[in-house]
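Heads up, one of the protein chains got dropped from this complex, but the rest are sitting where they should.
Chain nomenclature is as follows: A, B and C, assigned in order of appearance, with residue numbering initiated at 1 for each chain independently.
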Amino acid sequence: MGVAIAFWVLAAVSVASALAVVITRDIFRAALFLVLCFLTIAGIYITLGADFLAAVQVLIYIGAISVLIIFAIMLTREAQRGSPSNRLRLPALAIGVLLLATLVFAVLVTPWNVVVPLPEAEPTTAGIAARLFDLEGGFVLPFEIVSVLLLAAAIGAIVLARDR
Amino acid sequence: MGVWDFIYNLFPRLYELTSAALGGLPTWASYLILGLIGIVLILFFVILVVMLFVWFERRLVGRFQIRLGPNRAGPAGLFQPIADVIKLLLKESFTPSKADRWVYFLAPVVAVVPAFLIFAVVPIQGGAGGILVDLNIGILYIVAISTISVVGVFMAGWGSSNKYSLVGAMRTVAQMVSYEVPLVLSIIGVVLIAGSLSMVTIVKEQAVPFILLQPLGFLIFFLGSLAEINRSPFDLLEAESEIVAGFHTEYPGIWFAIFFLAEYGHALAVSAIVTTLFLGGWMGPGLPPYLWFFIKVLLVFSVMLWLRSTLPRFRVDQLMGFAWKYLFPLALVNIFITGFEAILWPDFPWPIILVNILVMGVLIVLWSRFFPLEEGFRLERYGIGIAKGMALTFKHLFRRPITVQYPEQRLTPSRRFRGNELVLDLGRCTGCGACVRACPLNIIHLETRRGPEKGLIVERFDVEAGRCMYCGLCVESCPVGCLFMGRSYERATYRLEELTVGMDRLTAPDRKPSAYAHPEMEKEMPEQTLLAPPKGVH
Amino acid sequence: MAIGLEHYLILSAILFSIGVYGVLAKRNAVAILMSIEIMLNAVNIAMVAFSRYIVPALLTGQVFAIFIMTVAAAEAAVGLAIIIAIYRSRQTVDVEKINLMKW
Partner (left out) sequence: MLPEAVGWAIFLLPILSFVVISFVIRPFFNSRPELSGYITISAIAISLILSLWALVSVINAPGHEVIFEPHNWVTIGNTIIKLGLIVDSLTAVMLVVITVVSLMVQVYSQGYMRGDGGYCRYFAFMSLFTGSMLGLVLASNLLMLYVFWELVGLCSYLLIGFWFHRPAAAKAAVKAFVVTRVGDFGFLIAILILYLKTGTFDIGELSELARLGVLGGTALTLAAIGLFSGAVGKSAQFPLHTWLPDAMEGPTPVSALIHAATMVAAGVYLVARTFSLFIHSETAIMTVAVIGGFTAIFAASMGLVMNDIKRVLAYSTISQLGYMMLGLGAVGVAVVSHAIEPEEGLALGVAVGIFHLFTHAFFKALLFLGAGSVSHATGTFDMREMGGLRRHMPWTYATFVIGSLSLAGVWPLAGFWSKESILHHAWESTPFLFYLAMITVFMTALYMFRAVFMTFSGSYRGTDESHHHLHESPWVMLAPMVILAILAVVAGWFPVGELLGGEGVSFFGALAQPLAWVSLCMAGLGILLAYAMYSAKWLSAQSVGRALSAFYTVLSRKYWFDELYEGVFVFRILVNGFFAILQWFDTYIVDGVVNGIAWITIVCGGSIRRLQTGQLQAYGLAIFLGVLIIVACFFIFGV
C-alpha cells in the first residue's frame, strides 16, 4: 500500500517533470526539472528495492550529469535564446505518441512470467558486486571495457573542450 | 535504575517509548509518523547544534586570534547566535527585480535540505535509537545526497541574475565537483577495510580508529570535505575581495539565514561523518556513547576552525590544481595500497599503522616535490610550513586575549597623553580671565564677583565642549596653573546641552588631569596598560 | 491495486516517448542531450523492473543499469564537450543552424 502510494506519486512527478523538461522554453529551468526527474526516478528505484542503484542514480545523474549540463548551459550563453521547438514539433509529437502506443501495446500483450510470490527486497549492494565480479557468468570483461570507455571519454572530453 | 543509567541509555529509551506509542498503527502510518518525528527531531537538533557551533566557532576563532569572542549576550555570549538570527529575521526581505523568482526562492531550500537529510544515517550511538535509519548504503547515500546541494548553489547563482552570484556559483560548483572525486575515492579505502557501506557497521569495525589505518585517506577526505562545504582555505565562493559574497550576494535576511544554516549544517554533517568514518564514531570508554560522539564531532570541528584561522585562501587555479594534481592521484594510490593490504593482511595487524603513516609521509613529500601546483609552489615546502603555522595558531590559544571589556575595563593612556577635556582646580583659580582671553573660539564663559576681601569669586565657568578644539591655549595661559587637560577619552554625550560643560563637572573628582603643560606631574601618574604583555609575562 | 511489472514498464515507456519527442523536437543541443538522458533513465527503469520481477535472484538487470549509467556519463561528458566546441566555433548550439551536411 505504502509502496503503491509512493509509486503513484513518484511516477506522476517524474512524468510531469519530464514533460516540463521537453516543453519549457527556459533551458535552465528545463535542467532543474531534469534534476527533479532524476530524483524521482531514484525514488522509483527504491520502490523497486534497488537501493544501491538509487544512490548511484543520485550520485551520477544529479551530482555529475546534471551539473555538467548546467555548466554547459552557462558556458553556452544560450539561455536568453531559450530552447524553442523546431519545425518538426508535430511530426515528433505524432511519432512519440505512436511509439508510446506501440510500447504500451507490446507491454500489455506480452505474457510476462513474473515470479509469484515476490520475494522481499533485501539489500542489493553485495549481490550486485557478486554478480559483477562473479568469475563464471560475471561481467568482469564488460566492466573493464566500460572503465576504458570512461577513461577514453574523459580524455576525449578534455581534448574537445580545451581552449586553443 | 540510576540517573547515570538513564543518561547512558537515553536514546534507546526514547526509541522504546516511540515504538510503543506507535505499536497499534498500520506499518505505513507508523513509518509516516516516525519519519515526521525524525524530521522534526533532526530539524531541531541541527538548528540547535548549528547555533552552538556558530557560537563555538566565533569563540574559538577569537581565541586563535588572541581575542575572546562574543561574550556579552547571555552567559559567555551563548545567546549571540540567537541575537544574530533575530537580527536576520528582522531585516527587510527583498528580491532583485530581474531575479528568476522560482529559482531564486527555491535555491536556499534545495541547498539546506540535503544538509538535514544527511543526518538520517549518522549514528550517534550504537544499537536501537542510535540512528534514524541504518541504510546498508549509508555512506554512499551521504555522498549522493550531499551532491544535491550543488544544484541549490547553482540555482542561487543563476536565479539572482547577478554576475557576482553567477561567478560565485560557477566557482563553487566547479570546486565541489572537482573535490567530490578524491572525497569519494578516499571513502573507498575505509569501505574496503570495513567491508560495508553501512555507517553503523563501519563504526563497529573500528576496533582501531580508521584514522590510524587510513591516515592518507583521512587527510584527503578531510580536505575534500572542507572544500565541499566551502570552508577556508577553500572558501572562494565568498571571497569578498573578489566576488562580493559569492552565490548568496543577492539574498537578504531570512534567505541568507537559510544558506547560513545550510553551510553550518554541512559543517556539522562533515564533522559527524569524519567522526564516524575515521574516529570510531560513538565508541569510547566511560562516557555515554552519544557524548563521546559529540565530543569527537566538536573536536573535528575545532580542527576545522584551527585550519581556518591558520591558512590563507587558495587561488582559484591553485584550487583546481590541488584537487586534480594532488588529492586525486593520492587518493588513487591510497586505494591501491589499501587494496593490496586488504588482500595480504585481511585482519590489518598493527604494523600496518606505522607502514601507512610512513607511506603517507613519503607520498606527500614526493607529490609536493615532483608535482608542484605551479613553479615553486611546493605546498609550503612539503607541508612543513603549514605545520609551523598551525603550531603558531595553536600557541595563540594559550595567550592572554587582548580584548578590553570596555567600558567596565579601560586602558590607562600613556603619561604623555595630551588629553581632550578640561579640568579645573577651583581652589587655585583667581578668576583672572586669562583663559577667556586666550581662547580663540570664545567658548569659555567666566562670571566673577567681588569677594568679601580682595580677590574674585568665580560664579560661573562654562566651556562649550562641542565647539572646543582642544588647542590648549587656555591651559597654557593660566597664570596660576588651575586649568588642566584631562586624561579620559569619553566624548560622546546623550543630549546636546551636556556639551556645555559646567563648573561642577569641570571640577568633578573623577576627572584626572593629564600632564599637558605640567611635566612635573608625570611622576605620580599611573603606568600605561599594555595590551600585548612583555615577553615571559602571561 | 498492487503495483506490478506493467506499471513500471509503462512508466518507462512514457518517459521514453517523452525523451523521443524531446530529441526530435528541441532546437538547443543541450536540451536534446537532456532528452537523451531521460530516455536512458527510462530504459534503466525497465531494466531494474525486469530484474525485480522476473529474475529477483540474480540482479542482471541492475548490473545492466549500472553499465548504462556509466555509458550515459561518458556520453554526457563527450556530448557536452562537443557542444562547447561547436559553440566556440559557431557561437550557437542551435542544431538547425548546425547543418553543414546539407545539400
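One rule holds for everything that comes next: a contact is a pair of C-beta atoms (placed from the backbone, for glycine too) under 8 Å apart; a residue touches a chain by one contact, two chains touch by 3 or more.
Here the structure is a predicted model, which is why all the values come from computation and not from measurement.
Colleague: For the chain that was dropped from the view, give me its touching partners among the shown chains.
Modeller: Checking the complete complex, the chain left out touches A, C.
Colleague: Of the residues C:3, C:20 or C:43, which one touches the chain left out of the display?
Modeller: For the chain that is not drawn, the touching residue is C:20.
Colleague: Touching the hidden chain in the complete assembly: which of A:4, A:20 or A:95 does that?
Modeller: A:95
Colleague: Have a look at C:10, C:54 or C:95 and name the one touching the chain we're not showing.
Modeller: With C:10, C:54 or C:95 as choices, the missing chain is touched by C:95.
Colleague: In the full complex, which residues of chain C touch the absent chain?
Modeller: Those residues of chain C that touch the unshown chain are 20, 23-25, 32, 95-96, 99-103.
Colleague: I need the residue numbers on chain A that touch the omitted chain, in ascending order.
Modeller: Output for chain A: 86, 88, 91-92, 95, 98-99, 102, 105-106, 109.
Everything below uses one rule, namely that only the chains that are shown with their structure count from here on.
Colleague: Work through the pairs of chains, note which ones touch, and then classify the graph as line, ring, star, complete or other.
Modeller: Per interface graph, the chains form a line.
Colleague: Which chain has its C-alpha centre farthest away from the C-alpha centre of chain B?
Modeller: The chain farthest from chain B, judged by C-alpha centres, is C.
Colleague: With centres defined as the mean C-alpha position, give me the chain A-chain B separation in Å.
Modeller: Taking the mean C-alpha position of each chain, the two centres sit 41 Å apart.
Colleague: What whole-Å value do you get for the distance between chain B and chain C if each is reduced to the mean of its CA atoms?
Modeller: Averaging C-alpha atoms per chain gives centres 45 Å apart.
Colleague: I need the residues of chain C touching at least two other chains; which ones are they?
Modeller: If we look for residues of chain C contacting two or more partner chains, we find none.
Colleague: Residue numbers of chain A touching chain C in their complex, please.
Modeller: Going by the criterion above, the answer is residues 3-4, 7, 11, 14-15, 18-19, 21-22, 27, 30-31, 34, 37-38, 41, 44-45, 47-50, 52-53, 56-57, 60-61, 64-65, 68-69, 71-73, 75-76, 78, 81-86, 88-89, 91-93, 95-97, 99-100, 103-104, 107-108, 112-115, 118-119, 121, 124, 127-128, 131-132, 139, 142, 146, 149-150, 152-154, 156-158, 160-161, 163.
Colleague: In the complex of these two chains, what residues of chain C are touching chain A?
Modeller: 1-11, 13-22, 24-28, 30-31, 33-35, 37-38, 41, 44-45, 48-49, 51-56, 58-60, 62-63, 65-67, 69-78, 80-85, 87-88, 92-96
Colleague: For chain A, which residues count as touching chain B in their complex?
Modeller: Listed in rising order, the residues are 1-2, 5, 26, 28-29, 32, 35, 39, 51-52, 55-56, 58-59, 62-64, 66-67, 70-71, 74, 123, 125.
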